[in-house]
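All protein chains but one are shown in place.
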């Protein structure tokens, strides 16, 4: 399982959250607490929004703590909306294309969890990716497949419903394949304006997900960044968040949001 | 277009051919002669056979001349059968998974050329890869697809016919897609005993391919390694080679070898 | 010899100069014109100034054209002052620490050229670096040594004189060592406000250096970025530039600026 962190609010340096806090994302690379795999050293990635509509993607296969470019860029880049991720592989190779976040057009997406046995049904997942998005299929993870399937299911029109539907479809394939856990899903995604997040599992073990509201904005993360635990709100399983303008909406994570 | 080089014969150091000659493969990275793209710096790879049945694969995304590990390994590894490749991308990304050679079981395979427009029909190529070999689909090149399709068509039973059939199938997709050149194909492949090679194109521009017979073995290469041009025999278009025990068989490159 | 490019003026995207023009820096990686080595694929680097006093350094050993992170960052980062460099090694290894620009505090520095035989007198160069700056000695190039020696000679107080003095000292060592060319020096450096540049050689072959004044700012570069040659002004040997506020001062490149 991986670790993830997102910010939506006033512009701030990436390093303020990625490197600096007591329990920053880079710290979690070596010492994740609420996590079965305490080491997340199979690459990392960040997507942030500048004044272009599409995000800037920076990803690499080194452990986050040992990349001097990451430290530099985090120290010099300010943004009001970003996603950051450190990876612990569940089977697929350590390659830049398998690092999160993934991006297509204005959208970025990152995932913590897995579809059990996904290495066995990758071809089927590939087939489920619409032709229009197939050239964005750069790696082999089920996470990237969920994102591209969601794009095909109408992410623009229904940002939560489309992801829920994609998760449901991929879970169904895992279920049919008979491999467990069918689906573990903690994720954040963004269109450059709103930040979305969801927590879900096909069993009792939904990946941890928290948020905290500050005056200047909102952090969503797989584990609290400091020991002031009471300030962090745990997202419940089967729930999704929409973060915008300092406000957090907590909604059901279903395929029929609009309905 | 890329540059490739293969050896089948007495054990020798990789560096004897990859680094040392007047016009070695690493030299060709910067100064290819018979080639539209004189720079081949989008990664490299080697597959060599030791005393295990499957080949050893060493591939990386740096230019071959700047990888100190490659220089070391080439200087210390002796083998009687190897394939080596330097890459100039025709569109797909510079990633290890897109570097040649590719390998599956005992087989290794490398390609110089392209199927025109392959980025547009990658999903279709992926669908043509048999389920049994899909987990060997690591990158996005049409070259790797040809190899995996050939495996599904019976590479073990008919090493030349299966590759010819795979090339034909991929060419058909390119033709249907209306993108040229439909197929340019210079390639070497091996099962650990024999070395195979073929030269073919759907138009008049089949990628160059040469071989030379020495007392100790045979070199197959996309361009001669020295200026003793008369010693190098040009493979003709639509022909395939089988190299074994110092002998070279020159055969038609057709799908019906056995027939 | 390497290729270099710098901008001082209105904030603009890095990619506008590094990737976009007819003859951009990334284009020059493969097709340098005014250069003995047309391939500059031994790494690259950029230093840009944001709202912190010290520059942001992004350097890597891949060819500039094949790094997807570089393309992303160049597309999303705007700055009014930056240095960019593509490297063709003159002997030292391809490693991030040997890539330009170098940085220390507010200063950044990049160099095109060489001190002949520098691999033979590296220890002596190291000894010339003041203790206070020795922890910034990360690689083995004579370029980095010149920069750190200049820092020790008072770069803050006399930005041109200190570099000229450092060049003179290193040239003296090369001269004593009897290796030619003793010194070839085309360089840009910056304190985050002004952009400095100089052109010099101990023989007749000073590395090329040009600048062009636009309404929005000034480009300094080792070769013109477009075919409108008349708009580019060639810096003469033994001359230095100070660029600030859209103005270019052309001064002698001597150790006694203040005198």
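By written order: A, B and C. Residues from 1 in each chain.
We adopt the following convention: contacts are C-beta pairs under 8 Å (C-beta built on N, C-alpha and C of every residue); 3 or more make two chains touch, one makes a residue touch a chain.
In this text the structure is predicted, and so the values were computed from the model without any measurement.
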**Prompt:** Which residue among B:27, B:96, B:184 or B:199 touches the omitted chain?
**Reply:** B:96
**Among A:68, A:105, A:152 or A:246, the residue in touch with the chain that has been omitted** = A:68
**Prompt:** What is the set of chain A residues that contact the non-displayed chain in the whole complex?
**Reply:** 30, 39, 41-42, 61-63, 66, 68, 89, 93-94
**Message:** Even though one chain is hidden, which residues of chain C still touch it in the full complex?
**Reply:** 93, 95-97, 119, 122-123, 126-127, 129, 131, 134-135, 137-138, 140
**Item:** Those residues of chain B which, in the complete complex, touch the missing chain
**Value:** 48, 50-52, 56-60, 68-69, 72-73, 75-78, 96
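Everything that follows uses one rule, which is that only the chains that are shown with their structure count from here on.
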**Message:** Counting only C-beta pairs in contact, which chains form the busiest pair?
**Reply:** A-C
**Rounded Å distance between chain A and chain C, as computed from the means of their C-alpha atoms** = 39
**Asked** Listing for chain C: what residues touch at least two other chains?
**Response** 68
